[in-house]
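The complex is shown incomplete by one protein chain, all other protein chains being positioned as in the whole.
Now for chain A:
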Amino acid sequence: MTEKIQLTNKVEAINWNRIQDDKDVEVWNRLVNNFWLPEKVPLSNDIQSWATLTEDEKLLTMRVFTGLTLLDTLQGTVGAVSLIPDALTPHEEAVYTNIAFMESVHAKSYSSIFSTLASTKEIDEAFRWSTENVNLQKKAQIIESYYHGEDPLKRKIASTLLESFLFYSGFYLPMHWSSHAKLTNTADLIRLIIRDEAVHGYYIGYKFQKGLEGASEERKQELKDYTFELMYELYENEVQYTHDLYDPVGLSEDVKKFLHYNANKALMNLGYEAMFPSTVTDVSPAILAALSPNADENHDFFSGSGSSYVIGKAVNTEDEDWDF
């Protein structure tokens, strides 16, 4: 960590009254309105539920959350910050500072979960595990090496894959507990993180595509090849990591489906076609339901599954500007 962090060369006063890219304002507003802190989630209601987990399940949960803490720390202190010097507009820079801060909030929120549920000894052991687990360290190192690299668009690729793919081996577990009515307040908090990561992945992926505009066909091909190579490299490591963590509880196969499903979404955020066919992305319905707790069923009128003809009744229409 002796190298100097690259900083933006020239700073001009940011003028929010002169906008070059409306997406910057739209995403800024989205992020500001989505702002939250872990203190608003009543995590202590999960203490009783935590006590019902087996020792193996507790250990798994602690490890999953320290793994997520490491990724959020990386994204908050290096990842989002490393994107600032290449920003196309001053407002894009401001959005990255928001993303960086929110990642730090995410990282801190895992500590809130730990301090609510676990003993100091268990917490320390989980953090020690995170520094020793080969696959976890490897994924952080792969991403970090690109953040320190020279190519601004490759940094955005690495960042989008982190935001939209690498978190999900971890996010699976709280959704799994939630589908068994366990640690439901923790799951509420994780859902807030999942929502934030969607906006981050969408925005960084969009800026990547803006950066591709006007690039030569050769350069476009290079970056596409690079994206898929990096995805494969990270994917292989994720599979190992998944087996490491989830084999003892027998969930690895379903977690892998969740990985495939989210890998596709990460690629789409970068403007590329999905890679995994639907035969390997069929995540268990319980997990999908845990992602959207109050949503009605998935709409597919075309498939003729009768009840989907229902017109979204559960939705409240309070949009103030929704008057004809």
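The criterion applied here is as follows: contacts are C-beta pairs under 8 Å (C-beta built on N, C-alpha and C of every residue); 3 or more make two chains touch, one makes a residue touch a chain; residues count from 1.
Criterion: contacts and distances are computed from a predicted model.
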item	value
Identity of the absent chain, which is to be given by its UniProt protein name, from "Amidohydrolase family protein", "Cobalt ECF transporter T component CbiQ", "Circularly permuted type 2 ATP-grasp protein" or "Protein NrdI"	"Protein NrdI"
Listed residues A:65, A:96 or A:206, member touching the removed chain	A:206
From A:26, A:124 or A:236, residue that would touch the chain that is not displayed	A:26
Identified contact with the non-displayed chain, of A:53, A:142, A:212 or A:291	A:291
Absent-chain contact - pick from A:34, A:77, A:252 or A:284	A:34
Chain A residues touching the omitted chain (full complex)	21-23, 26, 30, 33-34, 191, 194-195, 197-199, 202, 206, 209, 264-265, 268-269, 271, 273-274, 277-278, 288, 291-295, 298-303, 308-309, 311-313, 315-319, 321-322, 324
